[in-house]
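Excluded from the complex is one protein chain; the other protein chains are retained at their positions.
Labels run A and B following the written order; every chain starts at residue 1.
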Amino acid sequence: MSIALKMVKKNWQLYMIILPSLIYLIIFKYVPMVGVQIAFKNYVVTKGIWGSDWIGFKHFVDFFHLPIFWRVIKNTALLSLYSLLVGFPAPIILALALNELKNGIFKRTVQLVTFAPYFISTVIMVSIIMLFLSPELGFVHILADKFGFPAENVMSKPAYFKTVYVLSDVWQFTGYASVIYIAALAGVDPHLYEAAKVDGATRFQRMRHIDWPSLRPTAVILLILNAGQIMNVGFEKVYLMQNAINVGASEVISTYVYKMGLVGANFSFSAAVGLFNSIVNLLLLIVVNYVARKNSETSLW
Amino acid sequence: MGSKRTGRTWVSAVLIVFIAMFAIGCTSNSEVPAGSSTSPSGTGSTGGGADFNATGFPIVKNKIEMSAFAPQSANIADLNTNWFTKYLEGKTNIHLNWQLVPGETAALNEKKQLLLASGDYPDIFMQGNLTKEEQLLYGQQGVLLPLNKLIDQYAPNIKQAFKDIPYLEKAITAPDGNIYAIPSVNECYHCQFSAKMWVNTKWLQKLGLSAPKTTDDFYNMLKAFKEKDPNGNGKADEIALTGSPTGWHTDVESFIMNAFVYYNADNNYFMMNGGKLGTSVDQPGFKKGLQFLNKLYAEGLIDKEAFTQKSDALSQKGNSPDVAIAGAIPAGWFGEFTDASPTATRHKDYDPIAPLTGPDGISFTPHYIGIGNSVFAVTNKNKNPEAAIRLADYLYSDEGTTLSNFGEEGRNWVKAEATDKNTRGTAAKFKVKETSYGVGQVQNDHWNQMGPGLRSSEYRETAYTASQDIYSMDGLETRLYKATKELYEGHQPKEEFPTDIFLTNEQANQVKQLKPIITDYVKQSMLQFIMGAKSIDKDWDAYVKGLKDSGMDQFIQIYQDAYDKMNKKK
Partner (left out) sequence: MIHPEQSLSLEVRKRPSRIHENIVDRLYLCGVYLFLTVCLIIVAYPLIYIVSSSFSSSSAVISGKVWLLPVEPTLRGYKAVFQNPQIVTGYSNSLFYLFFGTLLSVILTITAAYPLSRKSFYGRNVITALFIFTMLFNGGLIPYYLTVKGMGMLDTRWAMIIPGAISVWQVILARTFFQTSIPSELTEAAHLDGCSDFKFLLRIVIPLSKPIIAVLVLMYAIGYWNSYFEALIFLKSAKLYPLQLILRNILILNSIDPTMVKDVKELADRQGLKELLKYSLIIVASAPVLILYPFVQQHFVKGLLIGSLKG
């Protein structure tokens, strides 16, 4: 292992640099991980994590045997994939478009305005959605009326649930998500554009051959990271948009567990569900990372 | 770097980390609270010690400290310097160390779970929102102390409340016979009959109609609302009947369905007959009710959005500018669908109507009774459980309840004059001054309904003043009281299934799995039938079968067992 020692000595400064964050990682991320064992135990407060009894995979089995388990998994996965499909390219397109402009007021205004919706709380967001989609009072329907589409109550159609959810997410988060791409584009040497112009490239060609390759590594990494979040559909927005009619299409893992009242007292079960989600996410992450590694120069590891 | 070497270093690195994790984990055993697990201490054992006064005040001779869990109310400036806190401390000699959590229910519950689960809980819960399940779970684990003996020995007010309010004691006694937490009694009479239907009486007058009594009358009224332009603006913009699934009993189904079968969605659709529990949603009456609702919907008499819109959208319709557009709206009170500020006038157009009588002569109203979650509990960390129970007992007294909820005499309230009347129209005892509230105002005089207290219906309706002008905002309480008494009282079924039922852990787990499935299935099917997506004639049998498949029989059996057990004990 003497080669190893040599490498360590050579890089000693880098190790020093990374040390504080490693310490943080161990204390606040790895030490608590010991507690994940409550997913395999019957946690009792007064016995603590170590004193509670082992029950193996019982929680997982219970989870899989829940009556609507498959439907809930399917809804969660579909919702995430749909979000990814539509929501992933959107910030890239926005960043590329903004990049064509000089740094004038219009550019800065668009950036600021598209960024702002990120701060709207979920509750308000959902009530705005419902307001705008209302068959009687809603903006969307007034427009649709003019074009001859009949007024429908969109919220009562299960088939539309995912679309409304995804499109409103795009509306709310694209500006925020585009920031990282805008920053990446800022790192491009302007001389490249000059050279390209001289060579006679149109704006579109410049975008294809300069901008996009500069964004690609970041985009690939973000895609991989997002793949690792597929099972984590957030609770609040889905819950607020759910109603008795669309529940078949809108019940996801987080809302179902919440309705079962298991968020609170039954920690072991929640831990088991969380662990299950994490494992699925990990598998997806590994697969997508592998594909990325084979097909591009960028990958997570 | 060769892959073999990377592989080896990977493995060794991971191993090191995992070993380190377990090592650290093994040594830190801070989560087990001292003196817990098996025998809960202080079940009236030592009699409180020499310092303790079994009767009279102060409660302890030398000042003691007690940590107390309570929500941080945005309305209270600072519980530590609050007038009532100080008054209480002066009177009882108990200094409360407040452990505050955010007031929002979800946040409060999350924090409470966390504190309980990590062993970091205080001496008492002053306002803990403890569900029956939590009471049972933590009571059995020894975290919450059984209070029976303590109440018996030191809490005369609470004991008296048990005598005066017949359902109280049973409602808070767990299956193992222990009382683990005490509620804040708040008998809101009009809330018990809150499935009210509010009808635009101005429109009735304009059309020369009287308040509908039967379902046929109701149907005709809605039709007239829709077709005869009662708001007189020449536009067919009237919405005959609207509602919302998210407000306080603003759902369209409850009021109307009760003219066909007893229907109580808040109590799992249960109905009781001769001690035997059943469900409303597979009865022939239920089918007839659905047919009626379907007819209303098909003829455009029910707002298309009534089943999906949230309460703020409902409010917008109730508050339509210039003229009213809504004819009939179900709600616990009119504030659910229209502006209730002092200058508002639209609400004066609406009055509740009595429950309708259906074609089979049925005329029920759902009865919403129950204690709900309890607020006060003593934990096994408390060194002075006797003093704690005496504290709670004081809050149950008339004086304690009044001062805790309203503040100081003279400053926040004064004794009523001879002519001041209460909600029932008889003489009131005291009059609340305006200083306690103002919109968004923060006060520091009282606890604003936090903590245990005894506000029985007797107290609520007789103690303080209420304006007799029912259309003024001051007279709101009177208005609701009168409507309830005159129109709704008496329409509840003779036999009712109690809502305060304790389940064992096993039962609770099963219920947790079944309840969402059954509820979702029923709700969805109802809407499909009402909105016409499914045909009541053709698909009814499939629906009933689906109900069985969701586990309805098992669900009912669980509650039947719990009910039988509860009644055998006493």
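Keep in mind that, in the parts below, a residue touches a chain if its C-beta (ideal position, glycine included) is under 8 Å from a C-beta of that chain, and two chains touch if they have at least 3 such contacts.
Keep in mind the model is a prediction, meaning the values are calculated, not measured.
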Among the chains presented, those that the missing one touches: A, B
Out of A:51, A:67, A:217 or A:248, which residue would touch the omitted chain in the full complex? A:217
Only one of B:100, B:211, B:427 or B:544 touches the unshown chain, namely B:100
Residues of chain B in contact with the chain that isn't shown? 1, 6, 9-10, 13, 17, 28, 30-31, 72-75, 77-78, 99-105, 107, 110-111, 114, 117-118, 120, 186, 188, 191, 248, 312, 315-316, 319-321, 332-333, 335, 339-342, 344, 405-406, 432, 436-437, 439-442, 449, 455, 460, 464, 473-474, 476-477, 480
Positions on chain A where the hidden chain makes contact: 4, 7-8, 10-11, 13-18, 20-22, 24-25, 27-36, 38-39, 49, 94, 97-98, 100-101, 103, 106, 108-121, 123-124, 127-128, 132, 137, 171, 175, 179-180, 182-192, 195-196, 199-205, 209-210, 213-214, 217-218, 221-222, 225, 228, 267, 270-271, 274-275, 278, 281-282, 285, 298, 300-301
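One rule holds in what follows: only the chains that are shown with their structure count from here on.
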Whole-Å gap separating chain A and chain B, where each centre is the average of the chain's CA atoms: 36
Per the touch rule, the chain B residues reaching chain A in their complex are 5, 9, 17, 20-22, 24-26, 29, 31-33, 36-37, 109-110, 113, 116-119, 133-134, 137-138, 141-143, 245, 304-305, 307-310, 312-313, 316-317, 509, 512-513, 516-517, 520, 523-524, 526-528, 531, 550-551
Per the touch rule above, chain A residues touching chain B in the complex are 4, 26, 30-31, 33-35, 43-51, 66-68, 126-127, 130-131, 134-137, 153, 155-156, 243-245, 247-248, 251, 256, 259-267
